[in-house]
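My questions all concern the structure below.
Excluded from the complex is one protein chain; the other protein chains are retained at their positions.
Entry: chain A
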Amino acid sequence: MSVSYIRHPGFNPGSKVPHEQPAVGVRPVGSRIKSGMTAVIVALLLATPALADSNLPPARYANTQLRDPAKEQQARALMATLRCLVCQGQAISDSDAEMAGDMRSLVRTRIAAGESPKQIRDSLIASYGEYVTYDPPFNALTAPLWLLPLILIGIGAWLARGLFRRQRS
């Protein structure tokens, strides 16, 4: 897994206040832990820039489900098909990166507001290009890809036809 997550400069998740640029530092955690452990934990956290993308807590719906199970289901299905733009090939539903959290929050917020998954996907594609979806839209460039199974089955059947004897009637 990649160690440093770079925030995409153009990313502005919905109505949330834009984050500051990533700073390698400490999440404001140490102070809230019981004093007995504080020293150990602060030392631990100082050594872990990996999760410390910014000083802000995660976006509201980054790790919190929607109350309505049907909507959460929709959001979940959509998130599994969206690429975390700063990770090494992970969907936003499978990533610890802060940007993935922001995108999850964005998806849940907009699903909760009544938008359809398709609308959300389309608007994300409009902002980030087709790279953001793992489900490539059907167009001139991807047509060969989507027709592939049929093409391959056709070629295979053509290759195999010489193997069989005529069926006796």
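Here, a residue touches a chain if its C-beta (ideal position, glycine included) is under 8 Å from a C-beta of that chain, and two chains touch if they have at least 3 such contacts; residues count from 1.
By definition in this document, contacts and distances are computed from a predicted model.
Asks: When you check the chain that is not on display against UniProt, which of "Heme lyase CcmF/NrfE family subunit", "ABC transporter permease", "Multisubunit sodium/proton antiporter, MrpD subunit" or "Putrescine-binding periplasmic protein" does it turn out to be?
Replies: "Heme lyase CcmF/NrfE family subunit"
Asks: Counting contacts across the full complex, list the positions on chain A that touch the omitted chain.
Replies: Interface with the chain not displayed, on the chain A side: 1, 3, 27-29, 32-33, 37, 40-41, 43-45, 47-51, 57-58, 63-65, 76, 80-81, 83, 87-91, 93-96, 129-136, 141-142, 145-146, 148-149, 152-153, 156-157, 160, 163-165, 167-168.
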